[in-house]
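Here you go, one structure.
For this view, one protein chain was removed and the others were kept in their places.
Every chain is named by a letter (A and B) in the order it is written, and numbering of its residues begins at 1.
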Amino acid sequence: MTTGVRGRGARIRSAAWAYGNLVPFVFFALFPFYFMVVTSLKSNAELYSLASAPLWIQRGAIADHYRFLLERTDFLVWMRNSLVISVLATGVSLAISIPAGYSLARLRFAGVGGFGTAVFITYLVPPTLLFLPLSRVVVWLGIADTIWALVVTYPTFLVPFSTWLLMGYFRTVPREMEECALVDGASRMQALLRIALPMAVPGIVCATLFGFTLTWNEFIYALTFVSQTANKTAVVGVTADLIRGDIYYWGSLMAGAVLASVPIVICYVFFLDYYVSGLTAGSVKG
Amino acid sequence: MAVGPGVLDATAVTGGGRLGRVRRWWEQEHVFGYGLILPALVLLACLVAYPFLMAVYLSLSDYWVGSPGRFVGLANFREILGNDVFRQTVRNSFVFTGIALTLKTVLGVWLALLLARNLSGKRLIRGAVLLPFVIPTALSTLGWWWMFDSLYSVVNWTGIRLGLLNPPGPNWLGVPAYAMAAVIAVNVWRGLPFFAITVLAGLVAIPREHYEAAEVDGAGAWGRFRYVTLPLLRPVLAVVILFSTIFTFSDFNIVYVLTRGGPVNTTHLFATLAYQVGLQGGNLGQGAAISLFLFPMLGVVVFLQLRYIRRE
Partner (left out) sequence: MSARVDRRQFLKTAAASAAGMAWLASGRAPAVAQKRELTFLSWNHFVPASDDELRRQAEVFGKQAGVAVRVDTIAHLQLPAKFAAEAQAEAGHDMIINAGSNPFLYERMLADVGDIVDELGRKYGGWYPFAAESARTGSGWRAVPWFWISFPGTYNQAHFKAAGLEPPKTWADLLRDGKILKRQGHPVGIAISHCNDAHSTYWSVTWSYGAKVLEADGKTPAINSDRTAQVIEWYKELFAEAMEPEVLSWDDASNNRFILSGKGSWIHNPISPYNSALANRLPIADDLNHHRSLAGPAGIHSAPPIVGLGIWKFSKNTALAKDFIRFLYRKENFDAWVVASNAFNHPPLRSFADHPIWLQNPKLAMLPKEAEFAHPRGWPAKPSDAVQRIDNNFILADMVAKAVGGMPARRAMEWAQDQVAQAVKGQLKAA
């Protein structure tokens, strides 16, 4: 820490400056969420009245929209599906991309550059249309209209992404440590598991968080590969059920958005701990 | 510095027999390397290669939803290039991606630097800043849509009350410039956490000694950023920008929910136009051509950037 170098006053000024700078960011990030919460708690009469203030609740908060969501739709089933699918798909993707990322970042063998590029290029394929041929594959695998259709297809966009993210992190890990381990008699797998992997934990946390979020939020595959209400994910279930032609159930839609975000927020809070601990440990010390 | 096979033979591998031979074989750098990427390659070959080649073929055929097509070469590409809605879409995409990406990069690095500081309550702040990335896009975009609604816009209501806007306030989704500003704002809102958190992870990986050394040398805050942070951040930043470029170019949800490409196609992006032409209009061949249009160009960009990253 640099306590000794600068004085107390300077430190306070600097912290105040940082907080001041953070305020607009936090406001920008939170305002829409605040607004969604407010909307989800308003009665329809207030929601659709031109005289009322959209910014806060004037006529009392109500839980009707939440009740509607929980009692009149299969929201809880959708949430469970989303959870199972996201965890499995993210887990599978990490299991595949951690070794791949390490291999592409660290090892030297013929064609490593080509493989790296090939993995990446697949990411350029626009999903807007990719889902059409993929739907045929899903039917061929016999997993159409089940949650497995999503568990199997989500890694297609998670693996390239996580592989490349992890490559970046593996590169920031000093090579010397692994080399020492190898010289000391460790196998390559041991060097990967004992040395490189723990050091890349911030990267793995990042990949996990992003992977989880991407799968949780995925829309087009979840819409097209699954039809039964009992197998839908939260995002598809909420939009498919609460948009009825030219009538939108705004209150319940926003309630769905809020509730669908909660588990993922919890997961972030949980992971942020590890993230921060990685931070304070000074991360990479030889 | 790669570890030579000699080192391995001498030290790492002990024991003989069949197991030993397998182990020796496995310890070779190239075998180990291939082995580790094999699962990824199998997955991508099975689940991406076929659909991808199919998509390429579609763009070269007059395929329709639900009916077979034949090979027509580059006819689809010629046709879309002749359509001014498509040319408008190309312009929109570059404006959208250019502005959104610049904002995300600058603000993202700035935010990451702020988040990296040891402030009290930083966990709370980090959690808050992450929120936009956490809320499912398909739902949060609906929230934004409601914020821009022509009758009940909370943005306009607040702006008017604060005296910042003249009643009735901007017609957010009905005027080309405002509509573009709105979709960019939502994209930045949603994409900023991705930048910030990834850059933050990169910042964390920078050894403190570098800063201490720079400080001893008398470098100020800007100097430390310019000569220590930025160069060491480059590999992470390059990957993030690369991914974000692709994410942003292929954005679908925001435009589809907020404007469906309107007003008068001034917010159409490749993905939304491809959806409109290929799925709703049924012309899969042209739809595929639209969504693959940037593929060669992005491919070149990616190739160059990858080479750059590898050199790092």
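In the analysis below, a residue touches a chain if its C-beta (ideal position, glycine included) is under 8 Å from a C-beta of that chain, and two chains touch if they have at least 3 such contacts.
Since the structure is predicted, the reported quantities are computational estimates derived from the model, not experimental observations.
The omitted chain makes contact with just one of the residues B:Leu38, B:Leu279 or B:Val301: B:Leu279. Residue B:Gly262 is the one among B:Gly127, B:Pro207 or B:Gly262 that touches the chain not shown. Checked against the full complex, the one of A:Thr117, A:Gln190 or A:Thr229 touching the unshown chain is A:Thr229. Contact between subunit A and the absent chain runs through residues 44-45, 48-50, 83-84, 87-88, 91, 131-133, 135-136, 138-139, 144-147, 151, 197-199, 201, 204-205, 208, 220, 223-225, 227-231, 239-241, 243-248, 274, 277-278, 280-282. Residues touching the missing chain, restricted to subunit B, are 62, 64-67, 79, 82-85, 148-152, 168, 171-175, 179, 259-265, 275-284, 286 (touch as defined at the top).
Here is the rule we use: only the chains that are shown with their structure count from here on.
Subunit A and subunit B have Cα centroids lying 14 Å from one another. Within the complex, the subunit A residues that touch subunit B are 2, 5, 15, 18-19, 21-22, 25-26, 28-30, 32-33, 35-36, 39, 47-48, 50, 53-55, 95-97, 99-100, 102-104, 107-110, 112-113, 115-130, 132-134, 137, 152-153, 155-156, 159-161, 163-165, 167-169, 171-172, 175, 179, 182-189, 202-203, 205-206, 209-210, 213, 216-217, 219-220, 234-236, 238-239, 248, 250, 253-254, 256-257, 260-261, 264-265, 268-269, 272, 275-276, 278-279, 282-285. Touching subunit A in their complex are the following residues of subunit B: 1-3, 7-8, 11-14, 23, 26-27, 29-30, 32-37, 39-41, 43-44, 46-52, 54-55, 58, 107, 110-111, 114-115, 117, 119, 123, 125-140, 142-144, 146-147, 151-154, 157-158, 189, 192-194, 197-198, 201-202, 204-205, 207-208, 215, 235-236, 238-239, 242-243, 246, 250, 252-253, 270-271, 274-275, 278, 284, 287-288, 291-292, 295, 298-299, 302-303, 306, 309-310, 312.
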